[in-house]
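The complex is shown incomplete by one protein chain, all other protein chains being positioned as in the whole.
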Amino acid sequence: MAQKKMTIIASKGSLDMAYPPLILATTAAAMDFDVTIFFTFFGLDIIKKDNADKLKISPIGNPAMPMPVPIPTLIGCLPGMEAMATAMMKSMFKKHGVATIGQLLGLAKESGVKLIACQMTMDVMGVKQEDVIDGVEFGGAAMWLDAAADAQINLFI
Amino acid sequence: MAQKKMTIIASKGSLDMAYPPLILATTAAAMDFDVTIFFTFFGLDIIKKDNADKLKISPIGNPAMPMPVPIPTLIGCLPGMEAMATAMMKSMFKKHGVATIGQLLGLAKESGVKLIACQMTMDVMGVKQEDVIDGVEFGGAAMWLDAAADAQINLFI
Partner (left out) sequence: MAQKKMTIIASKGSLDMAYPPLILATTAAAMDFDVTIFFTFFGLDIIKKDNADKLKISPIGNPAMPMPVPIPTLIGCLPGMEAMATAMMKSMFKKHGVATIGQLLGLAKESGVKLIACQMTMDVMGVKQEDVIDGVEFGGAAMWLDAAADAQINLFI
(Lines give C-alpha, C1' and ligand atoms only; values in the text may rest on other atoms or scores of the structure.)
Protein backbone atom coordinates (compact mmCIF):
# COMPACT_ATOMS: atom_id res chain seq x y z
CA MET A 1 0.00 0.00 0.00
CA ALA A 2 1.32 3.46 -0.88
CA GLN A 3 2.37 5.74 1.96
CA LYS A 4 -0.43 8.03 3.18
CA LYS A 5 0.11 11.78 2.84
CA MET A 6 -1.07 14.77 4.89
CA THR A 7 -0.55 18.50 4.35
CA ILE A 8 -1.35 21.28 6.80
CA ILE A 9 -1.51 25.01 6.18
CA ALA A 10 -0.51 26.73 9.44
CA SER A 11 -1.89 30.28 9.24
CA LYS A 12 -2.11 31.31 12.91
CA GLY A 13 0.71 32.46 15.19
CA SER A 14 -0.92 32.37 18.61
CA LEU A 15 0.28 29.82 21.16
CA ASP A 16 -3.02 27.93 21.18
CA MET A 17 -3.30 27.62 17.39
CA ALA A 18 0.39 26.69 16.95
CA TYR A 19 -0.24 23.42 18.80
CA PRO A 20 -2.72 21.69 16.45
CA PRO A 21 -0.51 21.68 13.30
CA LEU A 22 2.49 20.35 15.22
CA ILE A 23 0.62 17.75 17.30
CA LEU A 24 -1.20 16.42 14.23
CA ALA A 25 1.97 16.46 12.10
CA THR A 26 4.16 14.64 14.62
CA THR A 27 1.41 12.08 15.38
CA ALA A 28 0.93 11.43 11.67
CA ALA A 29 4.70 11.12 11.10
CA ALA A 30 4.84 8.54 13.91
CA MET A 31 2.10 6.64 12.05
CA ASP A 32 4.31 6.74 8.95
CA PHE A 33 2.46 9.45 7.02
CA ASP A 34 4.40 11.69 4.64
CA VAL A 35 3.67 15.14 6.17
CA THR A 36 4.11 18.70 4.86
CA ILE A 37 3.38 21.90 6.81
CA PHE A 38 3.07 25.18 4.88
CA PHE A 39 3.58 28.17 7.21
CA THR A 40 1.80 31.25 5.91
CA PHE A 41 0.39 34.57 7.20
CA PHE A 42 0.71 34.71 11.02
CA GLY A 43 1.77 31.04 11.07
CA LEU A 44 5.18 32.17 9.85
CA ASP A 45 5.82 33.31 13.44
CA ILE A 46 6.09 29.65 14.50
CA ILE A 47 9.25 29.08 12.47
CA LYS A 48 11.01 32.39 13.04
CA LYS A 49 14.34 31.82 14.80
CA ASP A 50 14.09 31.68 18.61
CA ASN A 51 10.40 32.48 18.44
CA ALA A 52 8.58 29.14 18.86
CA ASP A 53 8.56 29.33 22.64
CA LYS A 54 7.70 33.04 22.69
CA LEU A 55 4.27 32.73 21.05
CA LYS A 56 1.46 34.31 23.06
CA ILE A 57 -2.20 33.65 23.63
CA SER A 58 -4.75 36.44 23.65
CA PRO A 59 -6.86 36.78 26.79
CA ILE A 60 -9.68 38.39 24.80
CA GLY A 61 -11.85 37.59 21.80
CA ASN A 62 -12.19 33.92 22.78
CA PRO A 63 -15.07 33.34 25.21
CA ALA A 64 -14.14 29.62 25.45
CA MET A 65 -10.68 30.18 26.87
CA PRO A 66 -10.30 28.48 30.24
CA MET A 67 -9.30 30.94 32.96
CA PRO A 68 -9.05 30.23 36.70
CA VAL A 69 -11.75 32.86 37.21
CA PRO A 70 -13.89 34.46 34.50
CA ILE A 71 -12.10 37.58 33.24
CA PRO A 72 -14.33 40.36 31.91
CA THR A 73 -13.18 41.63 28.51
CA LEU A 74 -12.39 45.03 29.96
CA ILE A 75 -9.95 43.48 32.43
CA GLY A 76 -8.51 41.28 29.67
CA CYS A 77 -7.48 44.47 27.88
CA LEU A 78 -5.31 45.67 30.73
CA PRO A 79 -1.53 45.58 30.33
CA GLY A 80 -0.09 42.31 31.62
CA MET A 81 -3.15 40.17 31.00
CA GLU A 82 -1.78 38.69 27.76
CA ALA A 83 1.39 37.67 29.57
CA MET A 84 -0.66 36.20 32.40
CA ALA A 85 -2.90 34.17 30.08
CA THR A 86 0.16 32.92 28.18
CA ALA A 87 1.99 31.90 31.36
CA MET A 88 -1.11 30.14 32.65
CA MET A 89 -1.61 28.11 29.46
CA LYS A 90 2.08 27.16 29.29
CA SER A 91 1.93 25.97 32.88
CA MET A 92 -1.20 23.87 32.18
CA PHE A 93 0.56 22.16 29.26
CA LYS A 94 3.81 21.63 31.18
CA LYS A 95 2.03 20.16 34.20
CA HIS A 96 0.48 17.51 31.96
CA GLY A 97 3.71 16.62 30.16
CA VAL A 98 2.79 18.21 26.82
CA ALA A 99 5.86 19.29 24.84
CA THR A 100 6.50 22.99 24.08
CA ILE A 101 6.09 24.35 20.56
CA GLY A 102 9.89 24.44 20.22
CA GLN A 103 10.16 20.79 21.23
CA LEU A 104 7.39 19.77 18.82
CA LEU A 105 9.11 21.67 15.99
CA GLY A 106 12.34 19.81 16.70
CA LEU A 107 10.46 16.50 16.79
CA ALA A 108 8.72 17.33 13.51
CA LYS A 109 12.06 17.93 11.80
CA GLU A 110 13.58 14.73 13.25
CA SER A 111 10.52 12.79 12.07
CA GLY A 112 10.99 14.00 8.51
CA VAL A 113 8.05 16.42 8.40
CA LYS A 114 8.64 18.81 5.48
CA LEU A 115 8.42 22.47 6.54
CA ILE A 116 7.72 25.15 3.91
CA ALA A 117 7.74 28.90 4.58
CA CYS A 118 5.43 30.98 2.42
CA GLN A 119 7.66 33.25 0.33
CA MET A 120 4.88 35.81 -0.33
CA THR A 121 4.24 36.22 3.41
CA MET A 122 7.97 36.67 3.98
CA ASP A 123 8.13 39.37 1.30
CA VAL A 124 5.08 41.21 2.65
CA MET A 125 6.17 41.03 6.28
CA GLY A 126 9.84 41.74 5.56
CA VAL A 127 11.08 38.39 6.91
CA LYS A 128 14.41 37.19 5.46
CA GLN A 129 15.47 33.57 4.94
CA GLU A 130 18.09 33.92 7.69
CA ASP A 131 15.29 34.93 10.12
CA VAL A 132 13.76 31.46 9.76
CA ILE A 133 14.93 28.29 11.54
CA ASP A 134 17.16 25.84 9.68
CA GLY A 135 15.72 22.96 7.69
CA VAL A 136 12.86 24.95 6.15
CA GLU A 137 12.16 25.19 2.41
CA PHE A 138 10.77 28.30 0.75
CA GLY A 139 7.90 28.32 -1.72
CA GLY A 140 4.44 29.51 -2.64
CA ALA A 141 0.87 28.31 -2.80
CA ALA A 142 1.69 26.29 -5.94
CA MET A 143 4.26 24.22 -4.02
CA TRP A 144 1.64 23.41 -1.37
CA LEU A 145 -0.99 22.59 -4.05
CA ASP A 146 1.38 20.11 -5.68
CA ALA A 147 1.73 18.25 -2.39
CA ALA A 148 -1.96 18.54 -1.46
CA ALA A 149 -3.32 17.25 -4.77
CA ASP A 150 -2.41 13.65 -3.97
CA ALA A 151 -2.65 13.76 -0.15
CA GLN A 152 -5.43 11.92 1.70
CA ILE A 153 -5.69 14.68 4.33
CA ASN A 154 -5.39 18.45 3.85
CA LEU A 155 -6.14 20.92 6.64
CA PHE A 156 -6.18 24.71 6.95
CA ILE A 157 -5.43 25.69 10.54
CA MET B 1 -20.55 2.47 -4.30
CA ALA B 2 -18.84 2.65 -0.91
CA GLN B 3 -20.28 5.04 1.67
CA LYS B 4 -18.64 8.47 1.60
CA LYS B 5 -16.83 9.59 4.76
CA MET B 6 -16.24 13.00 6.37
CA THR B 7 -14.28 13.96 9.48
CA ILE B 8 -14.28 17.35 11.20
CA ILE B 9 -11.91 18.64 13.87
CA ALA B 10 -13.90 21.10 16.00
CA SER B 11 -11.34 23.30 17.77
CA LYS B 12 -13.33 26.43 18.62
CA GLY B 13 -15.79 26.94 21.47
CA SER B 14 -17.48 30.20 20.53
CA LEU B 15 -21.16 30.18 19.54
CA ASP B 16 -20.45 31.23 15.94
CA MET B 17 -17.75 28.63 15.32
CA ALA B 18 -19.73 25.82 17.01
CA TYR B 19 -22.35 26.01 14.24
CA PRO B 20 -20.27 25.02 11.17
CA PRO B 21 -19.13 21.58 12.43
CA LEU B 22 -22.65 20.64 13.51
CA ILE B 23 -24.49 21.99 10.46
CA LEU B 24 -22.04 20.30 8.07
CA ALA B 25 -22.07 17.05 10.06
CA THR B 26 -25.86 16.75 10.26
CA THR B 27 -26.29 17.71 6.59
CA ALA B 28 -23.70 15.11 5.56
CA ALA B 29 -25.32 12.45 7.76
CA ALA B 30 -28.67 13.20 6.08
CA MET B 31 -26.92 12.62 2.74
CA ASP B 32 -25.76 9.25 4.08
CA PHE B 33 -22.12 10.15 4.79
CA ASP B 34 -20.28 8.37 7.62
CA VAL B 35 -19.33 11.37 9.82
CA THR B 36 -16.87 11.77 12.71
CA ILE B 37 -16.33 14.95 14.76
CA PHE B 38 -13.19 15.22 16.92
CA PHE B 39 -13.65 17.86 19.65
CA THR B 40 -10.31 19.33 20.72
CA PHE B 41 -8.90 22.47 22.38
CA PHE B 42 -11.71 25.01 22.91
CA GLY B 43 -14.07 22.84 20.84
CA LEU B 44 -14.35 20.55 23.85
CA ASP B 45 -16.68 23.19 25.34
CA ILE B 46 -19.37 22.18 22.83
CA ILE B 47 -19.79 18.71 24.36
CA LYS B 48 -19.44 19.56 28.03
CA LYS B 49 -22.63 18.65 29.90
CA ASP B 50 -25.30 21.36 29.85
CA ASN B 51 -22.94 23.70 28.02
CA ALA B 52 -23.97 23.56 24.34
CA ASP B 53 -26.56 26.28 24.68
CA LYS B 54 -24.37 28.45 26.93
CA LEU B 55 -21.64 29.11 24.35
CA LYS B 56 -20.91 32.80 23.80
CA ILE B 57 -19.80 34.98 20.96
CA SER B 58 -17.18 37.67 21.39
CA PRO B 59 -18.20 41.22 20.44
CA ILE B 60 -14.57 42.12 19.70
CA GLY B 61 -11.73 40.94 17.48
CA ASN B 62 -14.07 40.18 14.56
CA PRO B 63 -14.66 43.24 12.38
CA ALA B 64 -17.10 41.25 10.20
CA MET B 65 -19.57 40.51 12.97
CA PRO B 66 -22.99 41.91 12.14
CA MET B 67 -24.24 44.33 14.78
CA PRO B 68 -27.38 46.46 14.62
CA VAL B 69 -25.11 49.50 14.89
CA PRO B 70 -21.33 49.55 14.54
CA ILE B 71 -19.78 49.04 17.97
CA PRO B 72 -16.36 50.58 18.54
CA THR B 73 -13.89 48.11 20.05
CA LEU B 74 -13.66 50.18 23.22
CA ILE B 75 -17.40 49.81 23.79
CA GLY B 76 -17.22 46.11 22.90
CA CYS B 77 -14.90 45.68 25.88
CA LEU B 78 -17.45 46.96 28.37
CA PRO B 79 -19.10 44.50 30.76
CA GLY B 80 -22.32 43.16 29.30
CA MET B 81 -21.41 43.52 25.65
CA GLU B 82 -20.48 39.85 25.25
CA ALA B 83 -23.86 38.85 26.67
CA MET B 84 -25.59 41.35 24.38
CA ALA B 85 -23.81 40.10 21.25
CA THR B 86 -24.59 36.50 22.22
CA ALA B 87 -28.27 37.22 22.81
CA MET B 88 -28.50 39.10 19.52
CA MET B 89 -26.96 36.28 17.49
CA LYS B 90 -29.16 33.65 19.19
CA SER B 91 -32.22 35.72 18.40
CA MET B 92 -31.20 36.07 14.74
CA PHE B 93 -30.82 32.30 14.43
CA LYS B 94 -34.08 31.56 16.26
CA LYS B 95 -36.06 34.03 14.17
CA HIS B 96 -34.99 32.17 11.03
CA GLY B 97 -35.75 28.71 12.36
CA VAL B 98 -32.14 27.60 12.77
CA ALA B 99 -31.73 24.95 15.48
CA THR B 100 -29.70 25.68 18.63
CA ILE B 101 -26.30 24.06 19.20
CA GLY B 102 -27.90 21.71 21.73
CA GLN B 103 -30.57 20.66 19.21
CA LEU B 104 -27.96 20.10 16.49
CA LEU B 105 -25.85 17.99 18.89
CA GLY B 106 -28.89 15.83 19.64
CA LEU B 107 -29.65 15.50 15.92
CA ALA B 108 -26.02 14.56 15.21
CA LYS B 109 -26.18 11.75 17.75
CA GLU B 110 -29.54 10.49 16.42
CA SER B 111 -28.11 10.53 12.88
CA GLY B 112 -25.21 8.33 13.89
CA VAL B 113 -22.48 11.00 13.79
CA LYS B 114 -19.53 9.68 15.80
CA LEU B 115 -18.38 12.15 18.48
CA ILE B 116 -14.83 11.88 19.88
CA ALA B 117 -13.48 13.99 22.77
CA CYS B 118 -9.75 14.71 22.69
CA GLN B 119 -8.26 12.99 25.73
CA MET B 120 -5.15 15.22 25.79
CA THR B 121 -7.30 18.37 25.90
CA MET B 122 -9.34 16.84 28.72
CA ASP B 123 -6.18 16.07 30.71
CA VAL B 124 -4.71 19.54 30.18
CA MET B 125 -7.96 21.37 30.97
CA GLY B 126 -8.93 19.11 33.85
CA VAL B 127 -12.15 17.87 32.25
CA LYS B 128 -13.37 14.46 33.44
CA GLN B 129 -15.29 11.90 31.37
CA GLU B 130 -18.40 12.49 33.52
CA ASP B 131 -18.25 16.20 32.59
CA VAL B 132 -18.93 15.30 28.95
CA ILE B 133 -22.33 14.49 27.42
CA ASP B 134 -23.32 10.85 26.93
CA GLY B 135 -22.59 9.02 23.70
CA VAL B 136 -19.10 10.45 23.24
CA GLU B 137 -15.96 8.34 22.74
CA PHE B 138 -12.55 9.35 24.07
CA GLY B 139 -9.33 9.24 22.06
CA GLY B 140 -6.37 11.11 20.63
CA ALA B 141 -5.06 12.49 17.37
CA ALA B 142 -4.21 8.95 16.22
CA MET B 143 -7.88 7.93 16.44
CA TRP B 144 -8.86 10.90 14.26
CA LEU B 145 -6.06 10.17 11.78
CA ASP B 146 -7.28 6.59 11.37
CA ALA B 147 -10.72 7.87 10.39
CA ALA B 148 -9.40 10.73 8.24
CA ALA B 149 -6.98 8.63 6.18
CA ASP B 150 -9.77 7.10 4.12
CA ALA B 151 -12.33 9.93 4.26
CA GLN B 152 -13.18 12.01 1.18
CA ILE B 153 -13.58 15.20 3.24
CA ASN B 154 -11.54 16.34 6.27
CA LEU B 155 -11.95 19.80 7.78
CA PHE B 156 -10.29 21.69 10.64
CA ILE B 157 -12.75 24.21 12.05
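Each chain carries a letter (A and B) given by its place in the written order, and its residues are counted from 1.
Just so we're on the same page, contacts are C-beta pairs under 8 Å (C-beta built on N, C-alpha and C of every residue); 3 or more make two chains touch, one makes a residue touch a chain.
A quick note: this is a predicted structure, and the numbers were derived from the prediction, not measured.
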Identified contact with the non-displayed chain, of B:I23, B:M125 or B:M143: B:I23
Selected from B:T100, B:T121 or B:N154 as touching the chain missing from the view: B:N154
Residues belonging to chain B that touch the chain removed from view: 4, 6, 16-17, 19-20, 23-24, 27-28, 31, 33, 58, 60-66, 72-74, 76-77, 92-93, 96, 98, 152-157
Touching residues (missing chain, whole complex) on chain A: 9, 11-15, 40-42, 45, 55-62, 76-79, 81-82, 86, 120, 123-125, 140-142, 145, 148-151, 154-156
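Basically, only the chains that are shown with their structure count from here on.
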Centre-to-centre distance between chain B and chain A (centres being mean Cα positions), rounded to whole Å: 21
